[in-house]
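First the structure, in the form of structure tokens, and then the observations on it.
Here the complex is missing one protein chain, while the rest keep their positions.
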Amino acid sequence: MSRYDVQGRLELEDRLRKTVQPEQGRIPFFTYTDPGVHDLEIERIFGRDWQFLGHVSEVPNPGSFVTRRMGRENVIVGRGDDSVVRVFLNACRHRGMTLACEDFGEVNNWRCPYHGFTFGSKGDFLGTFMGAPFERVAYPEGLDRDALHLIEARCEIYQGLIFATWSKSGPSLDDHLGNVKWYLDLLVGKAEMEVVGHPERWMVPTGWRLPAENFTSDAYHTATAHSFLSRLNMVKGADFGREGYHVNVGNGHGLGVGVHFDEESYFPKELEDEYRANLDEDQFRMLSRIKNLHGNAFPNFTFLVPNFIEVEGRRVTGLMLRTWQPVAPNQTQVWSWHLVEKNAPEWWKKLGKRMYTQTFSSSGMFDQDDTEVWEAQTRMSDAALYREEEVFLHYGMGMDLPTLDKSEFPGPGDVYDGKFSEEAGRTFYRVWLDRLLEAKK
Amino acid sequence: MSRYDVQGRLELEDRLRKTVQPEQGRIPFFTYTDPGVHDLEIERIFGRDWQFLGHVSEVPNPGSFVTRRMGRENVIVGRGDDSVVRVFLNACRHRGMTLACEDFGEVNNWRCPYHGFTFGSKGDFLGTFMGAPFERVAYPEGLDRDALHLIEARCEIYQGLIFATWSKSGPSLDDHLGNVKWYLDLLVGKAEMEVVGHPERWMVPTGWRLPAENFTSDAYHTATAHSFLSRLNMVKGADFGREGYHVNVGNGHGLGVGVHFDEESYFPKELEDEYRANLDEDQFRMLSRIKNLHGNAFPNFTFLVPNFIEVEGRRVTGLMLRTWQPVAPNQTQVWSWHLVEKNAPEWWKKLGKRMYTQTFSSSGMFDQDDTEVWEAQTRMSDAALYREEEVFLHYGMGMDLPTLDKSEFPGPGDVYDGKFSEEAGRTFYRVWLDRLLEAKK
Amino acid sequence: MSRYDVQGRLELEDRLRKTVQPEQGRIPFFTYTDPGVHDLEIERIFGRDWQFLGHVSEVPNPGSFVTRRMGRENVIVGRGDDSVVRVFLNACRHRGMTLACEDFGEVNNWRCPYHGFTFGSKGDFLGTFMGAPFERVAYPEGLDRDALHLIEARCEIYQGLIFATWSKSGPSLDDHLGNVKWYLDLLVGKAEMEVVGHPERWMVPTGWRLPAENFTSDAYHTATAHSFLSRLNMVKGADFGREGYHVNVGNGHGLGVGVHFDEESYFPKELEDEYRANLDEDQFRMLSRIKNLHGNAFPNFTFLVPNFIEVEGRRVTGLMLRTWQPVAPNQTQVWSWHLVEKNAPEWWKKLGKRMYTQTFSSSGMFDQDDTEVWEAQTRMSDAALYREEEVFLHYGMGMDLPTLDKSEFPGPGDVYDGKFSEEAGRTFYRVWLDRLLEAKK
Amino acid sequence: MTGAGEAVDLATRIQIQDLYSHEAELLDERRWEEWLDLFAPELEYTAPIRVTRKSPHPDTIDELGHFDDTKMSLALRVRRLRTDVAWAEDPPSLTRRLITNLRIRPGDDADRLQVRTNFLLYRSRGDLGAYDLIVGERQDALRREGDSWVIARRRSVIDQASMSTKNLGIFL
Amino acid sequence: MTGAGEAVDLATRIQIQDLYSHEAELLDERRWEEWLDLFAPELEYTAPIRVTRKSPHPDTIDELGHFDDTKMSLALRVRRLRTDVAWAEDPPSLTRRLITNLRIRPGDDADRLQVRTNFLLYRSRGDLGAYDLIVGERQDALRREGDSWVIARRRSVIDQASMSTKNLGIFL
Partner (left out) sequence: MTGAGEAVDLATRIQIQDLYSHEAELLDERRWEEWLDLFAPELEYTAPIRVTRKSPHPDTIDELGHFDDTKMSLALRVRRLRTDVAWAEDPPSLTRRLITNLRIRPGDDADRLQVRTNFLLYRSRGDLGAYDLIVGERQDALRREGDSWVIARRRSVIDQASMSTKNLGIFL
């Protein structure tokens, strides 16, 4: 079916219903960049789902705020003078002007530069800039303060990770994250974490879903896309990342864990006590075996422990968190955070940051190849939007395989032996499809 | 309602009908940048309404022409060899090539560069460039000269201001302008005026309506948006532009007049006689009290007497006319004219131009802040297009206030004491809505 | 009718049906740039019609390939290890990644950079990069090799010209070309030809149809658009390209032949024998009279023998082939090939190339004016999309003229005396309209 | 051919080249008060409007401009930028000025020089990768002031008939 | 490292630098006849096509180019531009050439130099704020002519496989 036969929302929903077949490992090509699909995603995924916005260390004090994106929209993540973190649409209630124009800052209130409408750190309308006498002249009958409260999103925090959703009636963050919490503990729950500097941002000409699904369940691409590793003898053995586990976490979340068989944990000894204090026994043992870990929580929250590398005689890695913000069907803004344990030794902080930057920032040796591929897929899909026959893509790796049981792997979710599976990717697309077809939340 | 639920024109009209509530001071956010709304505006406002194109001093002689925009379209404003000013679509009747490729010029006829079809200064088809013999070979049966007449818009002139409309059956310019004529007299009817140099043009990433409504009825923003004035002690007192009158002129036009209480008129004594000769008594007295005057004639014709400023021992201002040409839902081309009294003394011309340029050109200290705000509003609206709940903006200043009567203020329209009112803005939106819902003219 | 009244595909088809009147010499302005029309063209013309892709000399050896465009899509034109030329969608069957990332090259197979899926030179899936053992781990049940065959277009070759179509059931290339073959023989069948260097590519802000129809039947524009020729006394006489024949070839193809009345052929004597061996008597005689020849095979394959010019004491021309690739309603990518007889003398090669480059490359003195015009037409059409009354363009040159018979002109098609006719242009639009209204092929 | 080499000695040439690099740095770092010091008190600071005309009509209109400033009015602009309410440039644009094609020619007397440079002004604001380019030529008159030079006149010719930056909240 | 400092003396270096600034000015001001004077009679003026190839294949194709001109054909182009029917560039584009990264190297003999410069050519037309950039490298051969230099060969390498300006109605 060509895009041209789809005249409106209802016909698009029909086409999706007929052609998206995650359980058969078949996803139609047009979904990568179809503008109508993108608009649906903005409304029904980014307008409703829990989205990652930042880390509590970025808003340390009452009055601290950062401005972030939820899909196409700009929001303020602010710690109120009551120390509670809240999320507001960054639009003045008067005429929609951007209220906070900085990436971050510390303020007592937000005063709109256009007409001076002013809002407190809890989102409450405080009055106009020029003060009560002036306001009384302009609005002799007064202003309806309640109606002018900032538009607020539901905000919840898990292990220092700040999430928000526009949905008033949807599941709690806890329910949304579900089993992925166990794994997030390994990344950011194991110790007091802090964001290093500020997230890096850049634009990649891809749809947001290609990177998200890559981190969800694509361990296989490493052997080819990142084969410089073997060319330069930077990896030992030829398993190329198969060794480990694929986890279909549920709710569209997915991840892969690469493990090592050394005695010692690769994480710094200096932090062992803190880790132990924060993790349960199973988790601590898992942490000690981690060589790398990639994953994505639906829809666009990616997390990564890059493969440990030896540098200056130390074995290091640098934790990464990411979101893929949809800007257009073929345009995504990357937000990439580097976090580190606050109490870590200097060498771990310095070398970990360096490793992170060299492998997974905008100049990262891995990121480079991935962005090249995602752009190319996006362009090919764009070009094919008006093809008359449906082109199907292949999502069939690891179908109908047995899961491990608890005794073999302690973490929750459907766990598979070896990272080569796209089971979580298929669930990602199932959840995605269900969301898109859900007319009213 | 999200944009996604609107599948076509009829549903969009429905949404507008339900949500645009000027009389309640409520305008929905999506109208700022919705592409469907923009298209409707192009068809039903810029395709039908009277639009300002320039001043007669720009086409002084038979054969003089300027090229201008009416919405997205390019037109020739030309003075024919019979001295009549006419307006033509700047498209060759053969294959639509741009006929006049200069911003202005003086010609006997327009010859199309593609195949040489040539049109006289009255829009009549004159034949092809290569002359009759050549033409006879190509078109042995001859060409239908009437059918090849340039597409002509209705053109009328008020006080040297050239307007045109594509509508053949709509109201006259006189009826369209209505009460605003009294005020335009104060600006351009009071003396022989001339355009200084050429209008400045630049692109602003905003919809055209935000600037238009700002000049219609937004006196309030000055105190905040332009508060550098008070920071730098450039204004005396703290009334911030309240002092004066708000006028809901009718037909969607609106303006505000700031007045002073000095004995003497701020306008140059040297021109007093000319002013008196051209204005009636009421108008002359009003002119003598003017400190500033901002306004907009529906849809996009803005006029401004910037606040008088003292410079080099003189009190000066520099008259500005503007149009906001819609290029895209979030892209507007500004056209900004500076006019001056032809018979004015040199100091008034020189300092007035300087003041105009420093305050209201692309580098103008006022314009800067305004463009920043309009872009931000536009971006926020764009981002919010797919939100499911309707976001309403606040247009509620000065509702249900009494109007002054003729004895208190001599000008026509509904006049309010003090400039802080959005009454004209509400009428602007009422007229706007009615236009958009008028399927056939 | 304004664009706004057209809510979907069906209404657009209606509008086209009512307003496109090639036989009356009337084409509505909106068709130049209407986005819906463009989308229809992509689906129903570029998705179905035979398109020129290159010349066999560009893929000389088994394994040679070039990457080309068919409308918006990227394809591989490759010579298989069996020496057969095939055309494939340049998208990996796994997840749609671009397979061949070079403009040309020589390979044994195409290995996808993302996950290593590898395809043979006949388009067959060969397996994954890492080899069978690796693949067996990832896909224990094996991969369906047939389903993973590259998407292949029908490819046929005429006189070394490579064409392809996505249509499986449409006419053969032979039927599609029809009468134009006789003329193509004169250009590329008369001798062994080779592409010089590589086609030049650049972007022109026009729809693809304006250049295509120009070469189909617009001999008339030369006198005006390229009147520098007469200004600089570069042409003798004032016929300006009328002298010659207009040919409505059929199937939407059209061309014009300019002839000279000199004794001798303008083509190099050195090649006479080769010409004779490859052409029939009529064709050879025609070749000897050719002064210039312009034409276009539907939809977007342009060919040109630029007017012979004298340089360094020699009379030369430089053969040009072109395609106009649609990128957007107002954006076209030009592909411009220069070909020359392989066995030609050096002076012919060197001077012919120079003449081609100076007249018809991106810097060509003719091309410059044409691109300027096409852009302007495109912009005017774009601006007029929302006008309420239909604007019709004039395609009425040479209506109802008698055709020459075989004794007067040996070539096939409807031939008219003198190049000033738009008969072929009207047929171009008839074919175009029929294609657009053909819902299913 | 009139080039810099002929109008001035090498030391002066280098001095002037450095003056422009220095000026660009001051502007890109928003050190406006120091920037003002580079100008003579009698400064005329203008930027003509460009128009589309056929040859050989001029394509600049000096009767009206994007700027029409004196040193005093520039100083006012700077004072304004230093308030906390100069919204258009606070947060400031990230800018970079590339100054090239230095051409030095004799001025009206030995203490004056005509200096032309080409400029590309890159300006980014906001967070989605957009940027503006403002490109053109500066036509300056320099006046000797002790052993240094001050800019006594600047006419900045922007190469667009319709400027593609939303405002000139930044200096040329 | 091969830099200008080693190939020529300072005076020559400055002379050449000024030559390029002067040339750009002539072109941006459309003083084409004076511009032609900068070239030697034997001029070859070319611009290879760029292609996308994997390393280490060359990414230029000299067999065909965007330009393939002699001094005589350039003169013809200029004469054409001076007619009143050179539509593509009348009204003319507003252009600005930024010439940087001057590199001077010895030529075949003492009277010849190889000179490379990078260029950014900014071009705007029309009225809605659009512009084109043409960026690349000029590879020139200069020949001494009296106490001046003329350009005997120019190969302009444009850094795009598919050029994003609608025509090269302007000179590189």
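Letters A, B, C, D and E name the chains as they come in the text, with residue numbers starting at 1 for each one.
As a convention for this text, contacts are C-beta pairs under 8 Å (C-beta built on N, C-alpha and C of every residue); 3 or more make two chains touch, one makes a residue touch a chain.
The structure displayed is predicted, hence computed values, not measured ones.
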item	value
Touch partners, limited to displayed chains, of the chain removed from view	A, C, D, E
Option from A:N179, A:S227, A:N251 or A:Q377 whose C-beta touches the chain left out	A:S227
Positions on chain A where the hidden chain makes contact	101-105, 196-198, 200-205, 224-225, 227-228, 231-232, 333, 338, 353-354, 357-358, 361-365, 367-369, 371-373, 375, 379
Positions on chain E contacted by the hidden chain, ascending	1-6, 10, 13, 50, 52-55, 59, 98, 100-103, 116, 118, 120, 133, 135-137, 159-164
Chain C residues that touch the omitted chain in the full complex	101-103, 113, 201-203, 327, 333
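FYI, only the chains that are shown with their structure count from here on.
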item	value
Shared chain contacts [chain B and chain E, defined touch]	C, D
Any chain that touches chain D and chain A	B
Type of chain D:chain E copy interface by residue overlap (half), same or different	different
Computed distance of Cα centres, chain D from chain C, in Å	48
Chain B: positions in contact with at least two other chains	7-8, 101-103, 113, 201-203, 224-225, 227, 333, 369, 372-373, 379
Multi-chain contact residues (two or more partners), chain D	52-54, 85, 87, 161-164
Overall pattern in which the protein chains touch one another (line/ring/star/complete/other)	other
Which chain pairs touch, all of them	A-B, A-C, A-D, B-C, B-D, B-E, C-E, D-E
